[in-house]
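Pasting a structure here, questions to come.
A single protein chain has been omitted; all remaining protein chains appear in their positions.
And then subunit A:
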Amino acid sequence: MASEKGVMLLDFWVSPFGQRARIALAEKGVEYEYKEENLRDKSELLLKSNPIHKKIPVLIHDGKPICESLIIVQYIDETWSDKAPLLPSDPYQRAQARFWADFVDKKVFECGGKLWKLKGEEQEAAKKEMIEILQILEAQLGDKKYFGGDIFGFVDVAFVPFTSWFYSYETCANFSVEEVAPKIVQWAKRCMERESVEKTLPDPKRVYEFVCYLKKRFGIE
């Protein structure tokens, strides 16, 4: 790829992982070129930039690719360090933030997927698991404004994109996030007051339409 100056993001509109990168870039006020990928016909640029995983998001900065959403967010934080720090400066607080972002990474998306892919007992088990995950996160949030305290930080960026999937999770598995984890819902509303989040996250109903499309495509009832 050409070593062009500037920032480009290869992404797919509904991906919560891509949205992490977009929110981080917006928080930092970084201008970038957005390229929507067709995941059923991946571009040459994507395949060259991420040959190992062939996945979005990929951030390309002055021609150099960075892959994996949480790694991208840390790169953005370290490169544009003069504004809106996403990670705290204290090493212990940073370790806590990394742990919880990793927790979100390992738990939320996969469990969420089970909620719309599975039925019957398996779906019930996944629902119990998701409720537990949400309540663990709610306990971690406590009465803080954000996971980062007063500062909208790394864990907030890691988790907030999944809030536009709550409607899909609730509709497919028949439960209410507000009932099981009300503080998470309030936190999500506070995050939506931030321009970076409000301009990035898709309408939950559009996400649900996408989930329904996936269900049809994979022959799930």
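Note that a residue touches a chain if its C-beta (ideal position, glycine included) is under 8 Å from a C-beta of that chain, and two chains touch if they have at least 3 such contacts; residues count from 1.
As a working rule, contacts and distances are computed from a predicted model.
**Q** Write down which listed name, "V-type proton ATPase subunit a", "glutathione transferase", "Phospholipid/glycerol acyltransferase domain-containing protein" or "proteasome endopeptidase complex", is the UniProt protein name of the chain that is not shown.
**A** Of the names offered in "V-type proton ATPase subunit a", "glutathione transferase", "Phospholipid/glycerol acyltransferase domain-containing protein" or "proteasome endopeptidase complex", the one UniProt assigns to the missing chain is "glutathione transferase".
**Q** Going by the contact rule already stated, which one of A:13, A:34 or A:99 would touch the omitted chain in the full complex?
**A** A:99
**Q** Touching the hidden chain in the full complex, which residues of subunit A are there? Just list them.
**A** Looking at subunit A, the ones touching the missing chain are residues 52, 61, 64, 66-68, 71-72, 74-75, 78-79, 91-92, 94-95, 98-99, 102-103, 136.
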